[in-house]
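Since the structure comes first, as structure tokens, the remarks are kept for the end.
Only one protein chain is missing; all other protein chains are in place.
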Amino acid sequence: MALLKVENVTKRFGGLVAVDNMSFEITHGEMMAIVGPNGAGKTTMFNLINGVFPADEGRMIFEDLDVTTFPAYKRAHLGIGRTFQIPRPFASATVRENIAIGGMFGAAGAEISVDRAMQLADHYIDLIGLREHRDKPAGGLTPTEKKLVEIARALAMKPKLLLMDEAMAGMNPRDIDEMVSFIKEIRDTEGIAIVSMVEHIMRAVAGLAERVIVMHQGALLVDESTQEALSDPRVIEVYLGHPPEETHA
Amino acid sequence: MRPVKEYYPMLPVFLGYGILLGIGIFVPGKWQLISQLAFYCALGQAFNLFMGMTGYVDFGYVAFLGVGTYGMAVSIFYLHDKGLGIGLIAIGLILAAVFSTLLSLAVGAVALRLRGAYFAIATIGVNEGFRFLIEGARIWNGADGIIFSRHLRKAFGREFAMALSTQWADVLVFSVAVLAAALTLIYMRNKVGYALTALREDEDAAKVMGINVTRYKITAFITSAVLAGLLGATAWALKLTYVYPEDVFEIHYTVEAIIIVLLGGAGTLLGPIVGGLIYGISKYYLSIVLPGFQLLIFAPIIIMIIVLFPEGTVGILKKRVFGTPLEKYII
Partner (left out) sequence: MIFEQLSGNLLQGLVLGSVYGMATMGLSLIFGVLQVVNVGHGAFIMVGSFTSLMMFQALGIPPIFAIPVALAIGMALGMLFYYGAVKPLVSPSGSGIRRLDPKAMGIGAAVFIALMVIVRALSAAFHLHFAITLFVGLIFLYGFLLYIYGGRRQEKAAELATLLVTFSLGVILEEVVKQIFTSEARGFHWDIGKLDLGITVLPYTKLIASFGSLAIAILLYLWFRKTRAGMAMRSVVEDDVGARVCGVNVDWQYALSFSLGIGLTVTSGVLLTMFIPVGINPYMGGPYTLKAFVIAVLGGLASPYGAFFGGLVFGLVENGSYTLFAQFPGLEPFAMTRFFSFVMLLVILLIRPTGLLRVK
């Protein structure tokens, strides 16, 4: 069975169609990216998968369960996790508490006690290498550190599907490489399907995605492997505004 | 339940209230002030449980004190001749808790779906609306209120009724304060508290993390309401032996609660105690030195705190003791 099936999902805001009849599937453990320029509807799509708001039309099926009407917290319990482009850790809580909260209320949350969640948090703190900041309020961290806390918090939720919103935004190339191998490692060890959201297709190429979905004005443009997408004329047209000339062989 | 050492912060709480009680008993002439202070601390602790931990301001909070007062009043008024003994008081407390639970469920169903300003407006509406319902539909004698001093005397005899109305009522007020503090700490140290912190900081992120925010908001709301009900039943009903709707639904008690929580530090355990003491003592001395000017002096102070010191006294204290062994106790 597919991890997530999105079927003919549409979302409107007033007169604007943000997501237009999109359908696609995500398989377990897959590394995928949703790509598209600003305004293509990627964030809306993420919010729909998360349950931040409900779709106007269509269905969403998570591991054969129809979650179309499920609120966000229920979807989190099933195993959908999310990080945000601008990290939103709980500022007055410590790093440890932030990550523990992910554990306490995430997929395994029902069975985990507070103490167990704290232990889990310690494990992830070591993973992201922020041991020395463990008991500091998360609000005082640098943006990169906050990003790591976001990711650790999402991981503590033990998700099956992790939505990563522009995880590379604002990072320098060396940090990006580290982040990419970190993400790959997560996928390999925890078996999570990771869906990244990126604006530019080249970032997806940087090892983040085996498969990409390119969105354009709310609709699905292509759904194919990263390599294919890179040379797909439709994709190039969207980014360059006109069909490609014969550039390279 | 968490290991015992997580509950050490109760020690300063017990210490604080113990000292207060001690001063009241052993220092002559101070009992009235002490019982006022106990009331303010209890009010602060109860209010803090909702406002401090969720960040929502319930402007209609006094309504819970009000219905709690009626709970006790109704019990004493109607059941005084049933020979229930001390059970009469127990029933009064239970009724107070039941009434405030019911009211909080009714309010919560509407108001808790709303955010920020809308929530505040809805709750102001509740407070006023309930008072006018009682007056308008002449419920429980409407605007004429209930006077039950006679009934209390009939039920317990002159002397015991007197004792109930004074010392025992105050002991109960202290108990409510300690209970409120204990519940606050229990919530803080368990999942409830973490959920509330999360939703206070960032409600949308909290939802995405798997927190059923509505459920936790309601939990905090009802708990806070019941504590208020118990407080009304003891500090108001039992002590005064009368209740009038225009007294017990007065919005200025909510304002006092807000001041106390902010002064002390919203969302902290010790904040309300500190806030209650500072506010209570200031108000007491202001009423002696500058009668009639209290509000004039307090209003700019509130603005000062909100704009310049939003984390309150204990909030600032917490930052100072961070990294020292005291940080385990000052929370």
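Letters are used for the chains, namely A and B, taken in the order the chains are written, and counting of residues starts over at 1 for each.
We take it that a residue touches a chain if its C-beta (ideal position, glycine included) is under 8 Å from a C-beta of that chain, and two chains touch if they have at least 3 such contacts.
What you see is a predicted model; the values in this text were computed from it and never measured.
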item	value
Visible contact partners (per top-of-document touch definition) of the missing chain	B
Residue of B:I19, B:A90, B:A163 or B:M304 touching the missing chain in the full complex	B:M304
Selected residue (touches chain absent from view) among B:I89, B:V208 or B:L262	B:L262
Per the touch definition above, residue among B:R2, B:K82, B:R138 or B:K319 touching the missing chain	B:R138
Missing-partner contacts on chain B, residue numbers	51, 55-57, 59, 110-111, 113-114, 116-118, 120-122, 124-126, 128-129, 132-133, 135-138, 142-143, 200-202, 251, 255, 258, 262, 290, 293, 295-304, 306-308, 310
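The working rule: only the chains that are shown with their structure count from here on.
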item	value
CA centroid of chain A to CA centroid of chain B, Å	43
Chain B partner contacts - residues on chain A that touch it in the complex	50-52, 71-73, 76-77, 82, 84, 88, 90-93, 97, 100-102, 104-107, 109, 114-115, 153, 157
Touching residues on chain B, where the partner in the complex is chain A	2-3, 189-191, 194-195, 197-198, 201-202, 204-213
